[in-house]
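Would you mind keeping the following structure in view while I ask a few things?
The complex appears here without one of its protein chains, the remainder shown in place.
When the chains are written out, they are named A, B and C in that same order, and each has its own residue count from 1.
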Amino acid sequence: MEQIAYLGLGTMGSGMATNLVKAGYPVTVWNRTAEKCNPLVAMGATEASSPAEAAADVNVVMYCLSNDEAVGSVIYSDNGILAGAHSGQIAVDMSTVHPDTSRREAEAYQERGVEFLDAPVFGSKDEAREGGLWVVVGGNEGVFDHMRPVFQALSASVHYMGGTGMGTSMKLVGNLIVAAQMEAVGEALILGKKAGLDLNQVMDVLDVVDFRSPLISGVGRSLVQRDFRTSFALRHMLKDANLIARLAEELRSPIPESAAVRETLKAAVNQGWGEENASALVKALEKQADTML
Amino acid sequence: MEQIAYLGLGTMGSGMATNLVKAGYPVTVWNRTAEKCNPLVAMGATEASSPAEAAADVNVVMYCLSNDEAVGSVIYSDNGILAGAHSGQIAVDMSTVHPDTSRREAEAYQERGVEFLDAPVFGSKDEAREGGLWVVVGGNEGVFDHMRPVFQALSASVHYMGGTGMGTSMKLVGNLIVAAQMEAVGEALILGKKAGLDLNQVMDVLDVVDFRSPLISGVGRSLVQRDFRTSFALRHMLKDANLIARLAEELRSPIPESAAVRETLKAAVNQGWGEENASALVKALEKQADTML
Amino acid sequence: MEQIAYLGLGTMGSGMATNLVKAGYPVTVWNRTAEKCNPLVAMGATEASSPAEAAADVNVVMYCLSNDEAVGSVIYSDNGILAGAHSGQIAVDMSTVHPDTSRREAEAYQERGVEFLDAPVFGSKDEAREGGLWVVVGGNEGVFDHMRPVFQALSASVHYMGGTGMGTSMKLVGNLIVAAQMEAVGEALILGKKAGLDLNQVMDVLDVVDFRSPLISGVGRSLVQRDFRTSFALRHMLKDANLIARLAEELRSPIPESAAVRETLKAAVNQGWGEENASALVKALEKQADTML
Partner (left out) sequence: MEQIAYLGLGTMGSGMATNLVKAGYPVTVWNRTAEKCNPLVAMGATEASSPAEAAADVNVVMYCLSNDEAVGSVIYSDNGILAGAHSGQIAVDMSTVHPDTSRREAEAYQERGVEFLDAPVFGSKDEAREGGLWVVVGGNEGVFDHMRPVFQALSASVHYMGGTGMGTSMKLVGNLIVAAQMEAVGEALILGKKAGLDLNQVMDVLDVVDFRSPLISGVGRSLVQRDFRTSFALRHMLKDANLIARLAEELRSPIPESAAVRETLKAAVNQGWGEENASALVKALEKQADTML
C-alpha cells in the first residue's frame, strides 16, 4: 500500500487527507500552521515538520494549496518538497493553479526522477469531507492508472484528461461555468425579488427544471436564507476567475460573460466578503440593486 | 371535462395540444398557417377558422405564441379571441411575454368576465411532445386550482407563483439562467478546445460534477457533435434576453452578466443563425475565437 | 420675427428660452411647475397657463422635456399642445427621446398641418445658459432652413441630419460616446489612484494628449475635486443609456461596451445619486473598488 504525504490541510486538503487515513493509507501530514495537523494525527497520521521531511519517506506526495505562489513556495523553498523528494516517487498537485504552473512542476520533478500528476478536484467542503469529490487528472496515463485507487478513496469519480496541465485546464474550464452559474443565480433572484416573486417558490421551480443543478439549488437556497458559511471562499473564486482570464488571454479565447462575472467577484472581495462563501458575490449585486434578497 | 381551444401550433403549442388530445380533452385548434392543424385534426381535434371561432364554444382558451406582438394580434384583432370570448371562460397564455403584457391581457379579459392565467412553460421541443414541461402560473389561485388537471396533462410539474404576471416573471427569471448557462458552456468548450482538452472527455466531467445540469449536458454534447437542430430557436432566446433586459431596466435590477450574454445572442442572430437551436450562439463565439469546436 | 412658445423650463429649457428672449424673439413660456416661469417673465416673456394656451398664438412651439412620457403628456393631454396647435405652425422637440417618439410626433402634427422637427441638443447647463449648444435636427430640410436663425440664437452650431428622427438618432449615437467616456474616466482615475498616481497630474496629461476632450477634462477635474453639482443629471444619463439600449435592440446593433456602462449607471442611480451630476457614476465604481478618488 502507498505511503502518502499530504501537504496543505485547508478546507479541501484536510477532508482529502482524512479520507486517505480512513481508507487505510499510512499518511504523513504537514501544514504551514501546524495545529491543523492535530485532528489527522489523532486519527493516526504522522506529522512532519516540513514539506521536505514529509516527502522523504513516502511513495506519493500529494498537496492542495491555495494558489500558484503557495505551490511554488511548498515545492521550491529550502525545506520544500524538492529538498526531500527522490527518484521513483509520485507528486500529485491537487491545487487549482494555472496549467503552466503544472507544467513547470512536472519539469522540476522530472529532473529528480519524480513523476507528476496535476489532479485538481471539483466539489467543495462537503464533498471533500465525504469523499465525494470529482478528480480531473493530467499527466502520464500509466502513473494515473497506478494512482487511481488513491483518488478513488476521496472521490465520486476520477477522470483522466490527458498530458500534464490537462487536469488544471479542465478545472479552469469547469470553474468558468461555476462562476457563471453563481452570478446567474444572483442576478435571477434579485430580478425575481424586484418583480414580486416569492424566492422560496422560485427555488422550488429551479430545483426541477431542465437547467437545474445541485449548485444552483444549493447556492440559491442558501442565498434565500442568507447563509454565507464558507464551503468555497469567495476570494478563491476570484482567484480562479483571474486564472481563467489569464488562460483566456494567452489562448485569445473569448469570454465576454466570464469577464463580466469577474468584475462582480472583484467588487465583492473589495467590499470585504472574500472569506465568506463564493455565493457572497450576490452582495455586490445587492449593492448595485440597492435591494436585499 | 373542459372543452379546450388551443391556438398557436408551433413547436411548443403542437406538443401541448397533442397531449391534451391524448388526455381525452375535446380540443379545438387554430393556427395562423392552417396546415399545422392537420396532425391534430387527424387525432380528433376540431379546426377553427379564426381565434374568435375557436374561442366561441369552449370553456378554456389556451395559446402559446412567439412574442408579445403575436399575442396582441391573436387577442385583439378583428377575429381575435376577444371577439369570440364570453363570461365564465378561462384564458391561459402560455407564451413567454413581458409581465406587463400578461397584466394587460388580464384586464382586457376581466372586462368580458373572462378569467386569465399567465402560464408559460420551461422545457422545449422534447418536453412539449412528451408532456414533460414545467408550468409556472400567475393569476387567481382558485382558477389555477381548477386548471391544474389540464396543466398536468402536459407537464412534469405545475407551480403556482402568485398573482397575474408572476408566471411570466418566473419564466424570465429562469431564462436568465438558461441563457447564462448556454453562453458559459460555449465559452468553456472553446477555452477547453484551445487549451488542448478532448471535448468529449470534458463533457464526461460536466455530466457528473455538482454544477451539472441536463441543459449543460444536452447543449454541450450537441455542440461537440455540431448538432444545431432546433429545440428552442436562437431568435427566441434573443427575444427572451430582450424581455429580461427590459424588465431589468424597468426594475433597475443589475444584470452585468446577462447584458454580456445578450450581445452574443444578438451577434449570433445577426450572422444568420436565428432559426437554429439557441446553442448556435456558440457560433458567434467561434467567430470571435477564430476556432471551431 | 417668429413668435415662439417654449415649454419645459428645466436646466436646459430655461437656458434656451432665455437666449431666445435675449435674441429679441417674443417668447411665451410654460412649465409644469409654474414658478420656473418667473425669471423668464421678468425678462419680458409671457406666461401661459397650459401647453394649449402657449401654442395658440405663436408661429413656433419648442419644448425640451425630461423623457418620452413627459413629451407624450405635454402634446396629447387635454390641454396639450395639439389642443392649441393649428395649421402653418412649426413644432420643435428638443428633448432626448427615442426616434420612434419623434416619428409619432411628426405624424400627429401632420394631421393638424403642423410641421415638425426633432432637434435635441448636445451640451449641458453651461452651454444652454451661454447659447453654446450644438443642435442636431431631423425633419423637412426647408423647415430646418426656416428655423436655422432660431437655433443659432441658442447654439454654437446647427446640424441638419436628415428626415424625421435623424436628430434624435444622432443624439443617442453621440450620447453613447458621452457615457462611454464618463465611465472610462472613472475607471481610469480609480486605476490611477490605486496605482499610486497623483490625480491632478493625471488630469494635466489627459488635458493635452490626442484623446483629450473637453468632457474628459471637465469631468475628470470635477471628480478629483469631488464636485458633483449637476450640469446633466445622472438619472438622465441612465435614461439615455436605456434609450440607446432600446434602439440598439431594435436595430440589433452590437453595444458590448455600452451595455456594461449602462449597468454602472443603473447601480449609481439605485444607490441614490440620480439627481447628482452624471459623473457621479464614479461613485458606483468607487463602491466596487472600495476606494475613493
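Rule of thumb we're sticking to: a contact is a pair of C-beta atoms (placed from the backbone, for glycine too) under 8 Å apart; a residue touches a chain by one contact, two chains touch by 3 or more.
Please read all numbers here as calculations on a predicted model, not as lab measurements.
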| item | value |
| --- | --- |
| Selected from C:Ala5, C:Leu20, C:Met147 or C:Ala248 as touching the chain missing from the view | C:Ala248 |
| Identified contact with the non-displayed chain, of C:Val178, C:Leu223 or C:Ala280 | C:Val178 |
| Residue of C:Ala55, C:Leu117, C:Met166 or C:Leu223 in touch with the missing chain, whole complex considered | C:Met166 |
| Which residue of C:Pro51, C:Gly80, C:Gly139 or C:Gly192 touches the chain not shown here | C:Gly192 |
| Contacts of chain A with the absent chain, listed as residue ranges | 242, 245, 249, 252, 254-256, 259-260, 262-263, 266-267, 269-270 |
| Interface residues of chain C (partner: the chain not displayed) | 99, 122-123, 127, 134, 136, 156-157, 159-163, 165-166, 169-170, 172-174, 176-178, 180-181, 183-185, 187-192, 194-198, 201-202, 204-206, 208-216, 218, 244, 247-248, 251-261, 263-264, 285, 288-289, 291 |
| Residue numbers in chain B that touch the chain omitted from display | 256, 260, 263, 266-267, 270-272, 284, 287-291 |
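What we mean here is this: only the chains that are shown with their structure count from here on.
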| item | value |
| --- | --- |
| Chain occupying the most central position, where position means C-alpha average | B |
| Distance from chain C to chain B - Cα centre to Cα centre, in angstrom | 39 |
| Between chain A and chain B, centroid-to-centroid distance (C-alpha), Å | 37 |
| Mean-CA-position distance for chain C and chain A (Å) | 51 |
| Chain B: positions in contact with at least two other chains | 252, 254-256, 259-260, 263 |
